[in-house]
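Mind looking over this structure? Questions follow.
Missing here is one protein chain; the remaining ones are kept as they sit in the complex.
Think of it as A and B in the order they're written, each chain with its own count starting at 1.
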Amino acid sequence: MNMTLNRLPSITWYWLKMNNGSLEGVDPAEGLAIKDQVPANVSKSTLSMAELPDQPTGMGKDMTTLVTESKPQVQAYISDRDKEASDPVLLNFDYETGKRAVNAVYLKAQRGSTMTVVEDFSSAKDAEGFSAVQTRYEVEKGATLKLVQIQRLGSGYTFLNDIGGRVDDQGRIEMIHLVLDGGHTYLGVQSDLAGYASSLKADIGYRVKGDGTLDINYFANHTGKKTTCDIDAKGVLRDNAKKVFRGTIDLKKGSSGSVGNEKEDVLMMDDTVRNQTLPVILCTEEDVVGNHGATIGRLDESTLFYLESRGMDKESVYEMMADARVASVVHLIDNQAIRENVENYLAQNLDKNLNG
Amino acid sequence: MAEKTYVEDIDRSMYDFRYEEKDAYRIEEGLDPAIVEQISKEKNDPRWMHDFRMKSLEIYNHIQMPDWGPSIEGLDMAHIATYVRPNTKMANDWDSVPEEIKDTFERLGIPQAERKSLAGVGAQYDSELVYHNVQDFAEKLGVVYSDIESALRGPYADMIRDHFMKLVPPTDHKFAALHGAVWSGGSFVYVPEGVHLEIPLQSYFRLNAKGAGQFEHTLIIVEDNAYLHFIEGCSAPKYNVANLHAGCVELFVGKNSTLRYSTIENWSKNMYNLNTKRALVKEGGKIEWVSGSFGSHVSYLYPMSVLAGRGASSEFTGVTFAGKGQNLDTGCKVVHNAPDTTSVVNTRSISKSGGISTFRSAVVINPQAKNSKSSTSCQSLMLDSESRSDTIPAMDVKTQQADVGHEAKIGRISDDAVFYLMSRGLPEDDARALIVSGFADNVGKELPLEYAVEMNNLIRLEMKGTNG
Partner (left out) sequence: MEPLLKIQGLSVSVDDNEILHDLNLTVGRGETHVLMGPNGAGKSTLGNTLMGNPHYKVTAGTIIFNGKDIADLSVNERAKEGLFMSFQSPIEVPGVSLSNFIRTALEQRSGKRIRLWDFKKEIEQKLKVLNMDPSYADRDLNVGFSGGEKKKAEILQLLMLKPSLAILDETDSGLDVDAVRTVSSGVKEYQKDKDGALLIITHSTRILESLHVDQTHVLVNGHIVENGGAELVDEINENGFTRFEEK
């Protein structure tokens, strides 16, 4: 099938060619065996796609069609009511080269519980292949779900990372997406903030190099009262990287008292990169606050001056700031073991190419 | 609920057409060449213009309608001919002008003499005198300010031909193509090298020229090292029975020159305002857009700046007020095509009583635009929960050597601010109106005083709710 992916909820001029991403010739495929570690207070089960509640996702209908047609065993992880899961649920997606895999995951944080789920997508450095994962979530009243996604895929991998979920009263969803290595990555996230005082915190840290591409569609759908969202995307682009970030905050009528914040910070390292940004705010409710800001391009003069005045040459300043951007998002990972794992990976896989 | 326009009874069969192809879409929405031929003949077009119109018509019949913006289903596209037929349009008499339009004239204090011409019911009015005075002054400096149709045959004929619809080609979008085919009337301004015109030229003076401004074409050429301020429109509502305005403005700014283009648009609330404005700025040149959009039922308006020479810059200051029954899709576009170019965008938008305001923009920094800077700041004010305010900005950066910043905010009138003003004796309505005027100050302070005063009057009118 030919897929339309990550389409903007509210499109704009066609000549910009930024309304959505697309992929041709994609066929359903079997899923890979996810290696998981399940802590106490979380129960694991398998479901079929039909058993899942209807939920629109960031990537769009075509992705849901692809996943449904692939007939995956949906891995479901549900936390016990009113319990805080002591350790994170670890899901390792170990992709091989030359393969295709489509998986589906369902996460549910039951009433009053707290659960952290880590989805670790990895493969060999120069692996090539195709993988798609759709993660649906549900956060019940008063619960908190933290989703940490770490992507370290080969430069030949096309990866469709689709998320969609709903948050109930006083519920909270926190997401950290780290796109550290990959080929052509698509990330689509829709969060329905339907419950009273439900909230979303999303941090995206990415680095794209070589001929890699990154296509992101983030959608915060505020329908409940006093809902909040904080979306922060920081990244570094070098070589011939291309990236598009579509971030939509929709403050729908009835969402009075809500606040939506969105920020993007893109550091462009080389002249051959291309950055596209569309920070969108849609609003049909009077009693709300919406903010978005974007900073794109090179380091600003005053920062460069300040750091150079301490003796660093321009290139080193840029490398330091590039590392800092991603590091600041890694820093947000609660779990020490996982955080250190990523920090070690970064230390050993410096983004700066051997070719400079 | 489609709105039907008032048009004279005509034998429509004359405008039915047949095509060999089975393309139903074309048959419904196409425009008959016969009409365009007639327009061209009536205007006594030079040959090239006649051919240009016909070519534009062909393009028009082939392009799709836009589907990404406000609905224009209220436009009777099936009978598009009736909008463009020469000598159509005007309501025949003052009595058929809607009450609310006459009401607005009253409230805005428009002199009796001007009302009829603003309502499109003909009769020249004394602005002719003012217009001629300005003309004399400008002429002494070598500045040409005339209507564009007659200029097609004067000493500037070749210059116009070299520039006409080169910046906004008919292929740009459907209504640019329509414009290319049926354009009528408009201004031509030429500022020679080194001339600084101190007084602003105003299109208002030429409001009652033939064509009623519907498909008006404005072409301004400013040579190097010159300065011009051109003011288009006025705050009084311009009413027209045939409710489509598909105008086009093309501005050419020479090296190190500055052109300030100010507009207060207040088309009446039945109008579809599908306007295209574009400026091409040469080395060291500067275009300043000052834009207040208040009227029309539906607007598509995105003045665009193409920064073509090193160091060229663009500044856009705008305010859009969408009230009841209005869907205003406005914004701006900037394309950086040369190094050291700068663009600044500062807009405010207000939505009230079910109005829909969409800020739509594009900033494109092409690879050769090294060391370019662009910053956008857009703020939106929601006055109630029936209205809508959307912000859809796009940035496409193709070089590392650029600094692009963007910020947008949306919110409501602060209760504290209202309380404070009321505690100083202002009634609530006035307090809110004052706050909104202050919010629109980004444009207010860029306009000549009389326009700013008119703009604030307009705001007060909209806020007080009597304008519905």
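Things to note:
By our rule, a residue touches a chain if its C-beta (ideal position, glycine included) is under 8 Å from a C-beta of that chain, and two chains touch if they have at least 3 such contacts.
As the structure is a prediction and not an experimental result, all values here were calculated from the model.
Counted over the whole complex, the shown chains touched by the missing one are A.
Only one of A:Asp211, A:Asp271 or A:Glu308 touches the chain withheld from this view, namely A:Glu308.
When the omitted chain is restored, the residue from A:Met1, A:Met320 or A:Ala337 that touches it is A:Met320. Contact between chain A and the unshown chain involves residues 301-314, 316, 320-321, 323-328, 331.
What we mean here is this: only the chains that are shown with their structure count from here on.
With centres set at the average Cα position, the gap from chain A to chain B is 41 Å.
The touching residues of chain A, counted against chain B in their complex, run 10-14, 16, 18-19, 251, 253, 256, 268-298, 300. Residues 68, 360, 362, 364, 367, 380, 382-385, 387-412 of chain B are the ones touching chain A in the complex.
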